[in-house]
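Omission of a single protein chain aside, the complex is shown with its protein chains in their original locations.
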Amino acid sequence: MALLDVVDLTVEFPTRRGVLRALDRVSFSIDAGEILGVVGESGAGKSLTGAAIVGLLERPGRVAGGQILFEGKRIDTLSAEPLRRIRGRRIGMIFQDPLTTLNPLYTIGRQLTETMQTHMRLSDSEARTKAIGWLDRVGIPAAAQRIDAYPHEFSGGQRQRVVIALALCADPVLVIADEPTTALDVSIQAQIITLLKDLTRDHGTAVMLITHDMGVIAETADRVAVMYAGRIAEIGPVAAVIRHPAHPYSDGLMASIPSLEHRVDRLRQIDGAMPRLDAIPNGCRFNPRCPRVFDRCTTEQPELLDAGATRAACWLHAHD
Amino acid sequence: MTKPAVLEAIAVSHLFDVSRPFLQRMFTREPRRMLRAVDDVSFEIAPGTTFALVGESGCGKSTIARLAVGLYEPSDGDILFENQPLSSARAQPGLRRRMNMIFQDPYASLNPRWRVSDIVSEPIRAFKIATRPNEVHARVGTLLAQVGLTIRDGEKYPHEFSGGQRQRISIARALASEPDFLVCDEPTSALDVSVQAQILNLMRDLQKRLGLTYLFISHNLAVVRHMADRLGVMYLGRIVEQGPAEAIFRTPRHPYTRLLLDAIPDLEQVGRARTPVGGELPSPIAPPPGCAFHPRCPLANDRCRVEKPAHTMAGAVQVACHAVEEGRDG
Partner (left out) sequence: MLTRAWNSDLAYNFRTSPVALASAALALILLIAAAFAPWLAPHNPMDVASLSLMDSFKPPLGMADADWSNPLGTDNQGRDVLSAIMYGMRISLLVGFLSVLFAIVVGIAIGLVAGYAGGITDTLLMRVADVQLTFPSILTALLVDGVISAALPHTMREALQIYVIIFAIGISLWPNFARTVRGSTLVERNKDYVMAARVIGVPSWRIMLSHVLPNVIGPVMVIGTLGLGLAIIAEATLSFLGVGLPPTQPSLGTLIRFGDDFLFSGEWWVTVFPGLTLILMVLAINLLGDWLRDALNPRLR
């Protein structure tokens, strides 16, 4: 049984110009200890998927269909309080901007001990010892002294380390990391990605890693889901999706990334732009930009189909 | 010497005043505090080529972009445009017209209250390249077509376009003054990768077709590799390594360049394990003494901690590193 099972998740935003469907029947699962990367361009729905799982959709967004099963139990129907207990205890969260997670008025030690004591029975001194241990593990130098410092006394990279400690300190089984390194410089980004990967591997924690950076996915994730306009276009093992993408969108996406290894005269580009939610085309959402479009693509919406090592929502892989 | 350089920077430094307000300083008896954003930077850009500057936040690359088009005055050193001091070049409309700039944020770089045709025609009107309304209109049409838009897009406002289309509008505006030198400050870093490819291809096409010279600023080494003929790697206000892009990517010499190249996650190395270099980016207000990179450098010794390294040639590449100079870099 998968740790997290998302089945036909649909998220809608009612607006005065009609209901916008931001996620349309998104299905995937994450096994215990696995790192699933979720990539896509801005507006593809990857952050929304993460927010919907933990019940943090911004109003007026709402889950309009589907199920979210966590450890075999439905969590999309839970009320705010039991969901809040799962969040933090069983599911940790890391966001792009550490300052949205850290309270500027409390020392980081207080924030760590409070998080642990909310979810676990610990005395004050036990919690403090554990907190110092966590700061040490995430690579904060002189953790025993720095524990009483405030968030603004840390650099951006160090703050993201503290946020990782905060997300992991209650021993969750799943961490949802939404663009955890986007705000950081490349040399710092490498440190944070390595840290996240090592710590979750040591603790057997599963990770849903949401990012627009295919490179980060390539070296971190086990499997990857490529999202496009509110749907999953392709999902499968990272190496397969990168080397032999089965969906024309993932194929174009990989080819449009400039490489460090060799220089090409022209990058392969996908013409046009992702459709806005109020102008989703009929049939396959990618069909107006697709180089391999044919009749069926413009009328019928494809579901995920077996495509060799991966599964792709593309009629090229229909065998009926 | 073949053709003279389009732009030449000679030992350019730029300081920002980051002192507290005057009154506060008077009461606390604090001295003025200066931030050395650009420190002794020299480079030249040959016509029709792309010179790229790459580095992390606070390294001074965007300050150089603004110095290069005269938005800032250098505190020290000289910038020459077509062999003339930049300030006197900019005083002549005929020369000022020949340089323009493309910005990073496609949302802030277009005036939200203006129609696209007014945005694109601003340089045409400013330099009186055309004056009759139908002439201006025709030019706007040509410019929009050149970047893959249509004249009918000119009637719309910026918010009706996606990020990539806005960046096309920005490029059309930059081309409107008929420049031959363009400063591009992180032109694709706010864009999604598939759109980034469109814009990079467009910029390369335009360069070939119009013979443009680019000063290309980016934090993304892969993008720089795709665009640059020559390359400067910046760290805390200094160019630490400079030379032909191909040579630097093939055999990086400076330890910082190596760190940067090693830190970039690459598609072709699925699941690779690595040992990232530790340490934080120091604050540019109080840079470390000696070589600013020494606290993070695996090759640092006592000399690096006290003595600022000079720019020395190492093959085709110019490097500012004691270890490279002494042959300690292995």
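The chains carry the letters A and B, assigned in the order they are written, with residues numbered from 1 in each.
Rule of thumb we're sticking to: a contact is a pair of C-beta atoms (placed from the backbone, for glycine too) under 8 Å apart; a residue touches a chain by one contact, two chains touch by 3 or more.
Given the structure is predicted, the values throughout are model-derived calculations rather than measurements.
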item	value
Missing chain: touched chains present in the view	B
Sole contact to the chain not displayed, among B:Ile45, B:Ile79, B:Met99 or B:Leu281	B:Met99
Candidates B:Ala126, B:Ile285 or B:Ala316 - the one touching the absent chain	B:Ala126
Footprint left on subunit B by the chain that the document does not show	66, 69-71, 90, 93, 96-97, 99-101, 103-105, 108-113, 119, 122-123, 126-127, 170, 173-174, 177
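By our rule, only the chains that are shown with their structure count from here on.
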item	value
Computed distance of Cα centres, subunit B from subunit A, in Å	32
Subunit A-facing residues of subunit B, complex	56-57, 162-165, 192-198, 200-201, 204, 219, 221-223, 225-226, 246, 249, 259-272, 274-278, 280-281
Interfacial residue positions of subunit A with respect to subunit B in the complex	41-42, 139, 155, 157-158, 185-191, 193-194, 212-216, 218-220, 238-239, 242-243, 252-254, 256-261, 263-271, 273-274
